[in-house]
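What you see is part of a larger complex, with each chain still in position.
Read from first to last, the chains carry the letters A and B; within each, the first residue is number 1.
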Amino acid sequence: MCRWAAYRGDPLYLEELVSSPAHSLIEQSHCATRAKTATNGDGFGIAWYGDRPEPGRYRDILPAWSDCNLKSLARQIRSPLFLAHVRAATGGGTRRDNCHPFVFENWSFQHNGQISNFDRLRRPMEAMLDDRLFHARSGTTDSELLFLLAMQFGMAVNPIAAMAEAIGFVEGLSLHLTGSVLVRFTSAFSDGRSLYAIRYATDRKAPTLYASPVGSGNCLVSEPLNDDVDAWREIPDGSAVMIDDTGVHVSPFQPEERAADEARTPAAISA
Amino acid sequence: MCRWAAYRGDPLYLEELVSSPAHSLIEQSHCATRAKTATNGDGFGIAWYGDRPEPGRYRDILPAWSDCNLKSLARQIRSPLFLAHVRAATGGGTRRDNCHPFVFENWSFQHNGQISNFDRLRRPMEAMLDDRLFHARSGTTDSELLFLLAMQFGMAVNPIAAMAEAIGFVEGLSLHLTGSVLVRFTSAFSDGRSLYAIRYATDRKAPTLYASPVGSGNCLVSEPLNDDVDAWREIPDGSAVMIDDTGVHVSPFQPEERAADEARTPAAISA
């Protein structure tokens, strides 16, 4: 179970989410309270938007709590839009290429969750990618592959719909190949302008997602960053979030049913 | 609070302590049960004796649970005498030079515990080392410095007495410079022939130490490696252990009082 935070608003030092709060991301990485696993010591990463279309990124495989570079960068870098992640590996070795956020062109993506039976689904998922996206894959995680699949399905045009199609496709694939389906998916992603998040799980047990104003902006987190319970609004399971200049917009989310529907037809099953 | 294990006997694969048992050292590093801190993710190390007088050593700063090299080495290397350690940093940054075991010539040393107010004691402790030992210091931990101080005080001739003198010296120094004393010290060390351990604390709250037969040999651990409570004999606070061909020998241990005593006399203060 990973932890993450994301922010959109007036430029904010990354440390305001990453290292300063009572339950900052670094603090959470060392001593988790609400989540299932005790330690997020399998690396970390930050992606932030500055003057260029594509984000900057820093990732490493040390535990976040012991990385001096991270502390210095988080204290120095100020950004109007950034993502930060600490990892507890569920699959994919501990190496930089498997650390979130993942970046493709101007897009960034981070994830807390899992795809059951991913080993069975990986090859056909990779086979869906065109060459450009296939060669962009450098790690072995389910998260990176889901992100690239959403890019393939039109993330640049309609990000929420592309994610819905990607998750629906994976659910359908899983039903075909393993006879069962379980995707848990609480993610944040951005094109450098808006900040998006999704909380969804096949079994309605999606990892938590909270929103809160921070300064003049808004942040989204997997776990509250302090004990001020009134400040944190839980985003319900089955939601998509979009944050832009007009505020925080929450709407219902469900996977694109097409793939799943087809999967349930006899023809598809016999295919 | 670190964790460690040590073995002496017929050659044993390191994995028998490091990765295979129910509460192997790697398992403990991820999810501690009896100890105070939840995670030992600040590096690890192994030192083993083979055909040469000096031990081989492998240390790294990744969490032990995610290091493929450690798993391969522990599965491949078989040794009649070895030490293994997972670290939860109490002081000294996360870097290889601060990972146990420490090695000097044919000696190896690993430690679980702490010296209170070490920042105040470090300079005069380092000043006690002759040039050869001073230049052997490559890290910044209290543990490495205690080890080198014991080398200075005659470890090669009488290891338990040298440790007693080193701890006594540090206690005296602390009383002098800070008006208070607290050393907690549960350690294992070896010259490649015998295996030694000490459990001691100024305040009688020393970290735990257990002994158990393993195969034809004996192991010493900071925490039992499995739930077979009858197999593990707790070594009482204030003990020194020596394991050689004739078995496991436990004797009372207390720091060499001279330094502390002198510290309390006006003569010593004026010296």
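Quick notes on this one:
To be clear about the criterion, contacts are C-beta pairs under 8 Å (C-beta built on N, C-alpha and C of every residue); 3 or more make two chains touch, one makes a residue touch a chain.
Keep in mind that what you see is a predicted model, and the values were worked out from it rather than measured.
Because all chains derive from one sequence, the complete complex can be expressed as a copy number, which is 4 in this file against the 2 shown.
In the analysis below, only the chains that are shown with their structure count from here on.
Mean C-alpha positions place subunit A and subunit B at a centre distance of 42 Å.
Per the touch definition, subunit B reaches subunit A in the complex via residues 30-31, 38-39, 41-42, 61-63, 65-66, 68, 89, 93-94.
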